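Removed: one protein chain of the complex. Kept in place: all other protein chains.
Coming up: chain A.
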Amino acid sequence: MPGKSMNWRSGALLLPGLAFLAILFAWPVARLVATSFSDSAGAFIHYQRVFLDPIYVRVIGRTLLLSTQVAVLCLLLGYPLAYQLNRSGPLGKAVILLCVLIPFWTNLLVRSYGWIVLLNPQGIINGLLREIGLIDGAIPLVHNTTGVLIGMTQIMLPYMVLPLAAVMSRLDPTLPSAARSLGASPLAAFVRVYLPLTMPGVLAGLLLVFMLSLGFFVVPALLGGPRDILLAQLIEFNINSTLNWPFAAALSTVLLVATITLYWIGDRFFDLGRLWGTR
């Protein structure tokens, strides 16, 4: 375990990083939190707005719902992918990993505009559907929640596949065989043995994707509709358009606290620290 046998020499190696974090991260975050409480009308005035004004409650609710949907979609797509990844030979592994990671490494803007090209009413997908006569007009696939879901699921997929694959690779491959030899059908062997044993990966993936989705800005801004904005867009709006920084700071603090709480829950109750490499 790193950190336990640390002496002052190796401690000194941490100083540049710590200084960097303290000056450019910890201090601004502290200032941000302080800003959110500094108002002549009362320290909690902005938080009252966040949690009592139906408009903002709806934005928070929408953000939570969308993050949940992205997490679930990633699980449905990612579980079979991770399973196959774990079973494949070296070539198959490389192909699957590349398919999952190349979009992940691609510039966010490029990828988002790429989705617009594919999904817009005159785009490739709608054009194809019209061509084969499945539809007459166009299915609205972008500049709405559908577009955001598609774009975010794609970028979040690695955060689901990698922890799942890590758990699956550590699983004793004879366990499903043992279950079969003891009378379990393939489905029963999956439900009673494989799924429960890969649950830590499922929970890690769900939490990770959910947490990261809460604060997403670029994809919802480009692929989402003008009416159903999310928390990060609301923060941006308050900073750049209405210049209400204390309120933006309150929103940011809510997001920060939610993320830290989720991280703590995952670390404390689901032993996810091991999967994320912090333990």
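In the analysis below, a residue touches a chain if its C-beta (ideal position, glycine included) is under 8 Å from a C-beta of that chain, and two chains touch if they have at least 3 such contacts; residues count from 1.
Convention: contacts and distances are computed from a predicted model.
Enquirer: Using the UniProt record as the reference, specify the protein name of the hidden chain from among "Protein kinase family protein", "Sigma-70 family RNA polymerase sigma factor", "ATP-binding cassette domain-containing protein" or "ABC transporter permease".
Expert: Missing chain, UniProt protein name: "ATP-binding cassette domain-containing protein".
Enquirer: Considering the whole complex, which of A:S10, A:S169 or A:S185 touches the chain not shown?
Expert: Among A:S10, A:S169 or A:S185, only A:S185 touches the chain that is not shown.
Enquirer: With the missing chain put back, one of A:A30, A:C99, A:L175 or A:V257 would touch it. Which one?
Expert: A:L175
Enquirer: Residues on chain A that touch the omitted chain in the whole complex?
Expert: Contact residues on chain A toward the absent chain are 172, 174-175, 177-186, 188, 192-193, 196-197.
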